[in-house]
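Here's a slice of the assembly, chains where they normally sit.
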Amino acid sequence: MDSGRFDVHSANGYGQAWRTKTDTGGAPVTTYGFLGLGIMGSAMAANLARSGFEVVVWNRTPEKAAPLVSLGARRGEIPREVVATCDITFAMLADPAAVEAVCAGPDGALAGVGSGHDFINMSTVDDITSCAISDAVVERGGRFLEAPVTGTKQPAEEGTLAILAAGDESLFEAAAPAFDVMGKTALYLGAVGNGARMKLVVNAIMSGVLTALCEGMALGLKSGLDGEQVLQVIDAGAFANPMFRAKGRLMLDRNYPTSFPLKHTQKDLRLAVELSERSGQPLHCIAAVNEIFKRARVTGHGDEDISAVFEAIR
Amino acid sequence: MDSGRFDVHSANGYGQAWRTKTDTGGAPVTTYGFLGLGIMGSAMAANLARSGFEVVVWNRTPEKAAPLVSLGARRGEIPREVVATCDITFAMLADPAAVEAVCAGPDGALAGVGSGHDFINMSTVDDITSCAISDAVVERGGRFLEAPVTGTKQPAEEGTLAILAAGDESLFEAAAPAFDVMGKTALYLGAVGNGARMKLVVNAIMSGVLTALCEGMALGLKSGLDGEQVLQVIDAGAFANPMFRAKGRLMLDRNYPTSFPLKHTQKDLRLAVELSERSGQPLHCIAAVNEIFKRARVTGHGDEDISAVFEAIR
């Protein structure tokens, strides 16, 4: 995807628009904390460190901090200390339970929050959890952003994530230099919860889009068409897209190396179906897709790539 | 969409691959007939005439032939005469009933078919009808291709249709200069019926893809997100595509100027659901989409653009 695409959007105005890569110039004036050094967090923190920012990192199993230290980062002892020491601390943890474990308690991240010590959660959590963290941060005098990302390992390493930020807009501005390094684009979405909801919405659409391809491909193959040609015709049309090129190939090969685990997508579908109830928006198509994904999990494809949903259809 | 994309495909080999624009060079050695001068047919025949081919045109209401005549085409009196006079005759008619009306009877197109007088039906008909026409043509000593197109008025005028050809491969080769003028690409799909089935498959996928966008957008709006931002996030992701950009805009404006009528798409969905029964491939998602499109028709959106399905969801 060419970066030029976002020049158009950036013309919409700052804060409402996708922020594109800018030359941040000069030395960093901010110290960043980073909690959570899994596959995603390690890559993101590394990009911060490589860009010359002052970074303090922490991970539950401390040995994962070593590669970051070799890039110039400092290792923090406990989450509270990291937050209390840094201007802005990012968290990138596996799931809501991990986020709560890192935030809570006397050594937890929240204990370090205060004026000038802000907190940005980039881990994916549901909107209710996110609002609870936000309340706790604000109560302690800090600023809060939720900032989940779309994109997986490779974009994290390349600093080309899409960052879906919501919460305190002044903190969004303050964190711009870091977002520039970690992501291709960062969008400010308004109130806390909107980041979580946007991610659900986009993932639900993605699952529906992919399922439509799978069903159409299955129908084509069963009715005598050549799968390669189905992909060619799609690729010549108005809804041609990179995902169909990549995942369509996996389907024809019936080989699904995991870039995004199917079971995580199904979890997002469940959350979208629940959100639809709270929001008063029935989802006939997405609910059907959810059941198809459940069937894919039941038949043993949960740990394969999302494209393995094809196996539950064909 | 840049034509460069198809250079890759053409490397797959002739006949199996998308054919890209080529310099046909020299004067045409073939006389083409063209039956049906509606919106699509007029534009396609005009492109043939403008390219210097010898063209004989016919339309039920003969006044529609005038613009073509002014481009150098000759007007035929009856379909039989057109076919009997020309080397290859194309038909581009509104529906299966029109195709049968033009083909049958003593003045009909089939009566003119014979060795050296071949027939290519570019109208969209179901696979069973297509096979019946093919049998009749072959019986008379002619060659037959079905060659439905994806794309609407604008691509027809610009000569950038995608042509899905199936049937006699030697006729596909012989018609290549004409296909080059009418379409951006032409794909040879094998046995008669595959063209009709490919079109159904691709349209079913398109409908599913669009419905996923609609449901996700509706969920986003109902749960407090900004619709523009939903489109922005999608457009930054792996399934960004031109259709989402165009149709997403229509949804947010809730204004659906017709480029492809919703009712035609629903008809294709019905045919896909029927094909799925014959092919032994259940379609849980596409069947749900079909019902959503029915609801859009029932609530008065059948003549609007396909994107008006959003009104049956939100």
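Should a chain be cited, it is by its letter among A and B, assigned in written order, with residues numbered from 1 in that chain.
The rule is simple: contacts are C-beta pairs under 8 Å (C-beta built on N, C-alpha and C of every residue); 3 or more make two chains touch, one makes a residue touch a chain.
Bear in mind the structure is a predicted one, so any value in this text is a computation, not a measurement.
Taken over the full complex in this file rather than the chains on view, the one protein sequence occurs as 4 copies, with 2 of them shown.
Rule of thumb we're sticking to: only the chains that are shown with their structure count from here on.
When chain A is laid over chain B using CA atoms, the rotation angle comes to 180 degrees (nearest 5).
Annotation: 39 Å between the Cα-based centres of chain A and chain B. On the chain A side of its complex with chain B, the touching residues are 1, 5-6, 9, 17-18, 150, 162, 164, 184-185, 187, 189-191, 193-194, 197-198, 200-202, 204-213, 215-220, 222-226, 229-230, 232-244, 246, 272, 275-276, 278-281, 283-286, 288-289, 291-292, 313-314.
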